[in-house]
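One chain of protein is taken out of this complex; the other chains stay put.
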Amino acid sequence: ADEKPESWALCPIQDVIPAFGGAPEPTFGTSPQASREQRVEQPTSIEGDQLGGTESNLEYQGNVALSRGDQFLGADNLKYDQEKDTYVAEGHIRYQDAGIRLVADSARGDQNADSHQIDNVRYQLVSRRGNGGADRIDMRGPQGQLLHSTYSTCDPDDRRWDLRARRIDVNTDDGWGVARGATIRLGKVPVLYVPYLKFPIDDQRHTGLLYPAIGLSGRNGFDYTQPIYLNLAPNYDATLEPRIMTDRGFQLGAEFRYLYENGRGQIEGAWMERDDLLRDRANEPGYVADPDEPDPDAGRGYFSFRGNHRINRHWQARANLTWLSDARYQEDFGNSLYGQASTSVTSTAGIYGVGEYWSAGAMAEHWQLSDYTSSELRLPYNRLPRVYARWERPWNHWIVTGAYAEAVMFQHDERPGGNRVDIRPYVSFPLQGASWYVTPTLAYRHTEYRLEGELADQIATRRANDYVRENGGTVTPELIAGFRDRAPSRSLPIGSLDAGVYFDRETEIKGNQFLHTLEPRLFYLNAPYREQDGLPIFDTRPFNFSYGQLFRDNRYTGPDRQTDANQLTLALSTRLLRQRDGFERLSASIGQIRYFEDSRVTAPNEVSLEQGKSAWVVDTNYAPTDRWNIGASYQWDPKFRREDLASLRARYLFPDDGIVNITYRRRRDLLEQGDFSFLYPVTPAWSVVGRYYHSFEDDKMLEGIAGVQWDSCCLAVRTLVRRYVRNREGDMNTSFQVEFVLKGLGSAGQDTERTLRRAILGYYRDDLYLVPPSNIAPAPDDTNNAPDPIP
Amino acid sequence: CGFHLRSKIALPADLGPVRVTASGSSYSELATSVARGLQAAGATLDTGIGEERSTSKEPIATLQIVSERWGDLPIAIDAVGRAQEYNLRYAVVFVFKKADGTDLVPRQVVELSRDYVSQPDNATGTTTEREVLADELRREMAASILRRVDGVVRSGQVNPAR
Partner (left out) sequence: KSSDRNQDMILDSNRTEGVLDGNSTTTWIGNVNLKQGTLEISAERAELTQRNGDPSHAVFTGKQVKMRQQLDDGGWMDAQADRVEYNMASETITFIGNYTVKSDRGSNTGQRMVYNTVTGNIQSGGDGTRVRTVIKPKSAQDAQGKN
């Protein structure tokens, strides 16, 4: 996930070493590299009060200034040898170029080789706050070797932290600093000794953890990870992460990232030879091994690959693979509420194509269990492979023809599978005027299966039992054989009519001109009944009732069931569109379906739909100001006079970075929860962070966070107390995290930022919209920061 | 109460041909459906929808889809930490500039989302539901962008003096 950029807002405006008067201002926009390359082409001009020596060996005295391109050197006196183009400068040295600015005692250098040796230096990097001192600097082009030097991004007279090293190599072109034998000091206290530390010195490079992550928890004991960054090439690099957990053992993590012209990818993994946690758990008295528990002696680890490759303008290949060594890995290695939220992990890989009138794809999808309390049996069928194609062609303004086709082979480790082909050609007539539209659509759906024998037997047996239960008699093999069909199919026409009218009026609210619309809409659906009990359930289930359901031509999510229907949806929407920029201030919709007949198609153990009225659905979204965003939806079932869903979501964005989220959700017989989370910047330096996520149904807090963040020019400290549901037994875990962020160098201590970003949506603004589900083509240059299952 | 049937709107005459571009280098379904919507509203498309960009260098009105991003986050967790409900979120940043570079519709973010339940112990059907929701979000996003363009253009005609 990309990091939140460091903010230097709290730093004093003027630089540590201000630009020297009379020094040429670096031309804006040219990179240090460009200005350095131009330098060799530029004439060198030297100025001074007095000039002596000979024509070839000039000796300048008194306030000497040498400048060439972006390079400026000021000194008390300077000897310049025109033959060899070398110089020696003494006294009150001031040197500046596009990358670095420094004050020193003496300097020697060769203008042709562009190499300089400067003694007893105080320096500051022009591009960022990095500054410090050194006994000597050897500079050659972009590389600078600082001997016995210090580096920090703090103001010299406010040294909150600094890094002391035998040697720091700085390269102002690719923006890297490497310290050897470095001790990091907070204030005056040495906190950490690091033999090798690579850190970014400008904004170009912002890769993640390069500093150790230190933690302490009941489960892992003392937890120390020391990442080693391997910059293998400009377009691929890797990070090795050896990790020691005193209560559990040694784990090696690795991450490899690559980027090339047509795509990018990231391979991650971790492996642990022996995890003592498993042994300790097995030795606990009264422990009953669950079938899906990992074997204590086996090694544990995970592997994940995410990559996309652009084949051409239309086709893209994408893979999102994850493998876990055992079903309890997520819980034992996760440290956040979301880390273990999913009960299964999906791996998909395929090629996806999009064209002017078509979109298609061929993909494979595999599920793996990641929750030991569940079982392999309950995992969905794998779709190995699934090929789909969608085509829609408007011939003119009022005729559109199209078709949707899909062929899938369903496979499951513990259940018999089969193949399915589903074809749905349709024709629709989008008649429309300025203020109305009527779109009749006629589709014909044909779905065919080839089932494995065992699955056909299971279905036949179930149907025989249902038959006997309804009509009496006994279940006989002949009866079962009668129901047995390895190639069931179903075809039916589906007719629908979508019509609507638009009413507008102008209104003015608080001085803003608004377009207020009223949009009544009706949707009629008619489809005949087809016997579907003989069809298996591979990847289909009933939709959750929602406003979108009012306008769908099927009550089920997939082809395994196609509803019979004779129903009419009546819905009304109203919107307030600000005319200055089209901003939707308010959009509210209400709707209901009238079922004129019973719907006889059902999925296994689903109650069939009776004639009558569906639940009322209300969906609203209101943004009173550009900072507020409130969304609410409500479903009321008149038949049973009960509420199905009530949900409220409000979000307020503070001016610079703060945010408040309030949500309340109540879904009948499932959950009733409230969640309040905020990041509030009290002062530019201090900000408080908090979350309270409560389940009223279980009357239990699911996650609580309280934290304080102190920020300064170059050092930020975050402390965080978290209590969250840690495992499937529902036990809570309290963890205390402290993190020192040495701005410009990285942070030491646990990564609180990642925890916060998960818990408080929008903690880092870009989180408001994160990552595409695997089967939808992301914008290729979009960073793919999926809520990774393994935090 | 002041409501009247929506009147026919014509895109500003000086708009000229329109082109819809997407951020990524490859094809974007959203760009295609927005382009088709503009065409239905009477705009003449600079090139066939989405074909190779015309080589004409002179600037023409462009509706640019700056960025498309999806989000799929659990929004409800049960007492033992299993996700019960997810929120599929789709956000697009777009801007509609006239040929002379000025804004017809200023740059703005459109955020849409759909919730879907995922039973922790039986995930069958979640993927197909999410795929259907994603299609619906894409169609709804195109409609929402066209509505905003329509709103701005309509205000331009109703009180062009502004």
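Chains: A and B, in written order; residue numbering restarts at 1 for each.
One rule holds for everything that comes next: a contact is a pair of C-beta atoms (placed from the backbone, for glycine too) under 8 Å apart; a residue touches a chain by one contact, two chains touch by 3 or more.
All values reported here derive from a predicted model rather than from experimental measurement.
K.L.:
I'd like to know which visible chains would be in contact with the absent chain if the whole complex were considered.
P.N.:
Within the full complex, the chain not displayed touches A.
K.L.:
Looking at the full complex, which residue from A:L10, A:V40 or A:V682 touches the chain that isn't shown here?
P.N.:
Looking across A:L10, A:V40 or A:V682, the contact with the absent chain belongs to A:V40.
K.L.:
Among A:L51, A:I399 or A:I509, exactly one should touch the missing chain; which is it?
P.N.:
Final answer for the missing-chain contact: A:L51.
K.L.:
Take the complete complex as the reference. Which residues in chain A touch the chain that isn't displayed?
P.N.:
For chain A, the residues touching the absent chain are 40-56, 58, 60, 62, 80, 82, 85, 112.
As a working rule, only the chains that are shown with their structure count from here on.
K.L.:
Between chain A and chain B, what is the gap in Å from one C-alpha centre to the other?
P.N.:
It comes to 21 Å between the two C-alpha centres.
K.L.:
For the complex, which residues does chain B have touching chain A?
P.N.:
For chain B paired with chain A, touching residues are 1-9, 22-29, 32, 36, 40, 48-51, 67-85, 88-91, 105-106, 108, 111, 114-117, 120-134, 136, 144, 147-152, 154-155, 158-159, 162.
K.L.:
Going by the contact rule at the top, pick out the chain A residues touching chain B in the complex.
P.N.:
310, 312-316, 337-338, 340-344, 346, 354-356, 359, 365, 367, 371, 373-374, 378-381, 394, 397, 432-436, 501-507, 513, 515-518, 537-541, 543-544, 546, 548, 552, 557-558, 575, 577-584, 629, 647, 663, 665, 667, 670-671, 673, 693, 695, 697-698, 700, 702-703, 724-730, 761, 768-773, 775-782, 786-787
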